[in-house]
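Shown here: the complex without one of its protein chains, the others still in place.
As written, the chains take the letters A and B, and residue 1 is the first residue of each chain.
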Amino acid sequence: MIWNRPHLLDIESLSPEEIIAVLDTARQFKAVGERAIKKVPALRGKTVVNLFVEPSTRTRISFELAAIRLSADVINFGAEASSLKKGETLKDTARNLEALNADIIIIRHSATGAPHFLSRVVNAHIVNAGDGAHEHPTQALLDTFTIREHKGKIAGLNVTILGDILYSRVARSNIWALLKLGAKVTLCGPSTLVPRVFEQMGCRVTYNVEEAIAGADVINLLRIQHERQRKTMFPSIGEYTALFGLNHARFAKTKPDVLIMHPGPINRGVEIASDLADCGRSVILEQVTNGLAIRMAVLYLINGGTAAPEPGGLN
Amino acid sequence: MIWNRPHLLDIESLSPEEIIAVLDTARQFKAVGERAIKKVPALRGKTVVNLFVEPSTRTRISFELAAIRLSADVINFGAEASSLKKGETLKDTARNLEALNADIIIIRHSATGAPHFLSRVVNAHIVNAGDGAHEHPTQALLDTFTIREHKGKIAGLNVTILGDILYSRVARSNIWALLKLGAKVTLCGPSTLVPRVFEQMGCRVTYNVEEAIAGADVINLLRIQHERQRKTMFPSIGEYTALFGLNHARFAKTKPDVLIMHPGPINRGVEIASDLADCGRSVILEQVTNGLAIRMAVLYLINGGTAAPEPGGLN
Partner (left out) sequence: MIWNRPHLLDIESLSPEEIIAVLDTARQFKAVGERAIKKVPALRGKTVVNLFVEPSTRTRISFELAAIRLSADVINFGAEASSLKKGETLKDTARNLEALNADIIIIRHSATGAPHFLSRVVNAHIVNAGDGAHEHPTQALLDTFTIREHKGKIAGLNVTILGDILYSRVARSNIWALLKLGAKVTLCGPSTLVPRVFEQMGCRVTYNVEEAIAGADVINLLRIQHERQRKTMFPSIGEYTALFGLNHARFAKTKPDVLIMHPGPINRGVEIASDLADCGRSVILEQVTNGLAIRMAVLYLINGGTAAPEPGGLN
């Protein structure tokens, strides 16, 4: 058995074989999204709870649709209206969901380690949908899936991640997945957001964007979080764009088959020139489609599904 | 084929035959709502997104139930928590929904033409659930359906629309539908809200409410939007009620078989005396029931369903 984990908590603890098992399984589920009837009965009668203590419409909907297409019943449990506001602890909230026979709890939380904690206090399957600045494992899996689909492999590729690395769970999960699968990872961004400590993980760190993107097979542009970072970490959005934004002059110096990626939502004209986001090298919308397939695969596998079933085996 | 449009964007561009095709189809779906099991499998495995950038519980629920009764999977995507708040463009939001394999996007938006725009930038089917002060096509279809059900026809009827015409998408869509089907349309309300320009569409405009309702076969009372209009367009709610509200004195002068309609929610004692809203000539609640049937018909038709199927053909 390639996959026998009851939870998906992070990428760091996965073996390369486990990552590949998810990607191979997701390939089957991607085909489901292209059918006339986009459903399989794999999780029929199972209860999936979206416990999004930190709000995120986009990721929540992707998980919700993934669960629905597996025929599960989905409950959305947002923080804004929840008992957490009445002073209930996260542990009590989760144990209450478990008492409602929840089979899978998908949690997004601002605290690092919240999913790991839940996995120890309840019996339900736990999926990490983003915990603080720590990990966002399904994002890394969908990014890796997308790269593999286009390049046929991960090993040996030059992948550059550009932007706020320090506070980004997307970056951390991607770094783990890419290094485990043998890619060479370059990190670039304002020095306040890309500390040299990442070199200890095995990444190259550079503050020169031209150097970062020359020779890259993949450029993954992280979203600049207007709200949080603008005031403290760099002088202005305009300066970020001038120094690190992917504009036409820089794009002209990239490899002709470079993949442009972004976890979304994009700030057009900030991280990337607007028309480059829509150009033939951009796979930003494919990432969204692949995210759904990855999340279906993850929900299916942690619930005991067989990795990479034959086509038709999902029916 | 009477209906071969992939979208429902407005009434203005529909032919009379297309309007009739929707009404005939809705008649079959109305019967579904009266069954013990109120579902048909027509849209099983399809994904319908309610993209309500301008909030509206009432219309959203009607569309949501319509989709559910067609066995579709429904995702509600409200503006309050969405990526639109993070500066994402409407086009990017819609293309992301398309990347999630959304089959149908139902959009309500404060900007005129937003549904038409979406229909050009994504491949999903688009339904206009109200765009600014422009159109609200399903409201006009359900109103027309209700009138036809009671009067057996539309052609030749005298229909009076009373209230805020200028800012009303309900009025605009109704005017188009009624004129296309051969009704005579009278508009009445405060002169600031009922400009003479509507005469060019073929309507009669009058500021004399007694004249407007005498001889009317149908009186459609539009909702006065306390919030927006009170301060600028007319002196006070009380004055509106005195001058244009449907009270008993005025009702006594209407035809004995007049239909009283209102798109809801009603302001009792403002547009209409409270007990008149509940009298035997009021079809306000029937409009709600018919709205569900119309929306089922629209979702079914734009997805490629056959117009006006035989009873049993929906199973």
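As a convention for this text, a residue touches a chain if its C-beta (ideal position, glycine included) is under 8 Å from a C-beta of that chain, and two chains touch if they have at least 3 such contacts.
Here the structure is a predicted model, which means the values were calculated and not measured.
Trainee: Check each of A:92, A:199 or A:239 against the chain that is not shown and name the one that touches it.
Mentor: Once the missing chain is taken into account, the touching residue is A:92.
Trainee: So which of A:29, A:63, A:77 or A:198 would be touching the chain we can't see?
Mentor: If we include the chain that is not displayed, A:77 is the one touching it.
Trainee: Sort through A:7, A:30 or A:46 and give me the one touching the missing partner chain.
Mentor: Considering all chains, including the one not shown, the answer is A:46.
Trainee: When the complex is taken as a whole, what residues of subunit B touch the one chain not shown?
Mentor: Subunit B touches the missing chain through residues 33-39, 55, 57-58, 61-62, 64-65, 68-69, 226, 264-268, 285-286, 288-289, 292.
Trainee: Hey, which subunit A residues sit against the chain that's not shown?
Mentor: Residues of subunit A in touch with the missing chain: 44-47, 73, 75, 77, 81-83, 86-89, 92-93, 95-96, 98-101.
Note that in this section only the chains that are shown with their structure count from here on.
Trainee: Fit subunit A to subunit B on CA atoms, both being copies of the same sequence, and give the resulting rotation angle in degrees, nearest 5.
Mentor: For the C-alpha superposition of subunit A onto subunit B, the angle is 120 degrees.
Trainee: Roughly how far is subunit A from subunit B, centre to centre by C-alpha average, rounded to an integer in Å?
Mentor: 41
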